[in-house]
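Heads up, one of the protein chains got dropped from this complex, but the rest are sitting where they should.
Moving on, here comes chain A:
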Amino acid sequence: MSMDVKEYIASGILELYVAGELSPEENLEVQHYAIQYPEIKKEIEEIEKAILELTEAASPKMSQDGFAKVKAELGDVIPFTPEASSGKGTPWGSYLGWAASVLLAIGLFWMYTENSKLKSEIELTNQEKQSLEDILTDTQEEITSKETLLQQIRDKNVTVIALGGQTVSPSSYAKAYWNKEESKVIIDAQGLPEPPDGFTYQVWSLKLDPLTPTSIGLLDDFASQDTRLFTLENANESEAFGITLEPEGGSKTPTLEQLYTLGAVGS
């Protein structure tokens, strides 16, 4: 980049520069040229010299102790500039700065730790909440199913048949809740002992004259049914219900030696 130095000088920009009329950017540009072109530097100095002459001529008759008076004032001056505090005397400012940084770091670390703790606590609480919700759901389902069962048992169409213990197990008992309309029978097997391995209870609908048994279902998974309540289909014109112990999978005809309970309808 070349420039016309004479033209630049003649423009009057250097007079404005000395007057302090230019922007910071323009000032830096002028200085850049002053370094590059000695003619410009010299011109600036001469313009400044003219102003120095002028201001000097305007000066009052100066007292000789001028600087002493200024210096006396400097004693009271505490330079609060960052440069001054780092350059001179005890650097309390920088100690405080470091201390503040360390405190800040500790503070941030503490907050981070606390935050992590809180996060894992929240996670734990969320897990607890989830398991409680699961339990609640289960309980609600259980209540619903029991309410349903209760409604079924209480239905006005339901006939309750008490089944008494027989020779093989005199202390056994059971109940049949028979809804003829819906062709459903609910067996309450609370009073029956748990069947031995490889055996299962089988429920029979009976016609009494002549004695005709019809299987209406098995009480499978007896042990896992906490309620000991079993719902079975029964479309028969039943006169009685009997429960026998049969080999797993059930039998075609009841094994009468293993008749645990028996009860007649409407008796």
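We take it that a residue touches a chain if its C-beta (ideal position, glycine included) is under 8 Å from a C-beta of that chain, and two chains touch if they have at least 3 such contacts; residues count from 1.
Here is the rule we use: contacts and distances are computed from a predicted model.
Hidden from the displayed complex is a chain whose UniProt protein name, among "Sigma-70 family RNA polymerase sigma factor", "Xanthine dehydrogenase family protein subunit M", "ABC transporter permease" or "Serine/threonine-protein kinase RsbT", is "Sigma-70 family RNA polymerase sigma factor". Taking the complete complex into account, residues 10-13, 15-22, 24-25, 27-28, 30-31, 44, 46-63, 66-67, 69-71, 73-74, 77, 79, 81-84, 87-88 of chain A touch the chain not shown.
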